[in-house]
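Omission of a single protein chain aside, the complex is shown with its protein chains in their original locations.
Moving on to subunit A:
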Amino acid sequence: MTTTSWASKPLAGWGRYPIVEALCARPESQSQTLNAFNEREGDAVLAHGFGRSYGDAALLSQGRVVLTRRLKKMLAFDETSGVLRVEAGVTIGELIEVFLPRGWFVPVVPGTQFVSVGGAIGCNIHGKNHGHAGCFGDHVLSMEVLLASGEVVRCSRAQHDDLFWATIGGMGLTGIILSAEIQLQAVESGAIEMESIRFNNLDEFFQISEESTDYFHTVSWIDCVKGGSQMGRGIFMRGRHASAEQAATLSEGPLERVVELVQRALDGRAFESNLLLNRATIRLFNEAYYHKHPAGELHSVVGYEPFFFPLDAVENWNYVYGKRGFLQYQMVVPEREAVRDILKVISESKMASFLAVIKEFGDQDHGGLSFPCGGTTLALDFPNFGEPLLAMMERLDALVAEVGGRIYLGKDARLSAEMFRRMYPTWEAWREVRDRWDPQGVFQSDLSRRLGLTPG
């Protein structure tokens, strides 16, 4: 007897490209999740959190998608050690809301708080503090995973460690994470003591980067429209959790002003005659935001939200790119020269990215399908210009692979299987573990089929 509500729904990642019809269930509890899984009738299955991955990582067009967002119970918390056990659908935002008042913060957060713990593990997300804190998975102590066999297994560094490591950054392909135990980070306040510095080109960016090692969090916005001597100009932001005294001096910093500008642009109001982003409006925006920041350094104490989640204030800003959606291209390259080559290709392509983010990762390579490794990462959002964009991205893939870099699967919608294999040479070891726990390929995604990560 079927007890689960299954419904065919249009499903998309944050980039709204591609959009697929998927047979979905949205269990309200752990037991309903097990029921739903048992009703799969031979179909492939995939967990889907909040769909904040950009492309098709959380999509499965022929199969069953289990929406995990209602699995949001907090199961255990130790006030003294900061160890927390929660179900996989709890969001990063909820964790901060509940635990920041008690002096705990989430050790690694992405650029939006609307992601689930399951999604954070599935993509092994990185934050602005990769050099100091690694990835989200580094703070996970154990997980309960619903396996292809229908069993629920607890795994950790000491217990089924192969499953543990294959699930962290495993893109949902080892099973459904039901709950996870996470080590929170003690903080004195939620405020961030930060500095923002305008830089004129890529060389200056790298120089400031080198001088910022004692800042916990670093990130920069760059203008990828400008070429020539101003190529790679932008604003560098670095910060650390403020002390309680500093938090008391919380101010309206330059960051808020930049954030405000972005919000206005995304609300569409700044470009009254042209709601959709095109090269002209993007160029305008980039000029404006660069010049809005005074030359030199600015010190301020800001709230964690504008610092970590500047875009969250604009709900559904992804819709601003219109019906065709947009694609993000995020890559990491171990060589600085390659960044220059890539920016050059982009600025010459005349296809502009509205928001470009650049930062340097720490040295840690997390293995498997996890994205971060030592080098410079650049994330670019492109309106879906269609074929010319895809062609340019393929050119970029070649440049990235050439120097031993890779692109982020959590943001990908179009990488080829061949390129993927060049970028992730350790993928076979991961695949071996995956196949051991799910030999039939019960867990699949459109991404896994495209990249040949799962059988069938």
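By definition in this document, contacts are C-beta pairs under 8 Å (C-beta built on N, C-alpha and C of every residue); 3 or more make two chains touch, one makes a residue touch a chain; residues count from 1.
Following the convention adopted for this analysis, contacts and distances are computed from a predicted model.
J.: What name does the UniProt record list for the absent chain among "Hydrogenase maturation factor", "SDR family oxidoreductase", "ABC transporter permease" or "Sulfate adenylyltransferase subunit 2"?
T.: Missing chain, UniProt protein name: "SDR family oxidoreductase".
J.: Have a look at A:A76, A:A186, A:A248 or A:A398 and name the one touching the chain we're not showing.
T.: Counting the whole complex, the residue in contact with the absent chain is A:A76.
J.: What residues on subunit A make contact with the chain left out of this view?
T.: 4-7, 25-26, 28-31, 70, 72-77, 87, 98
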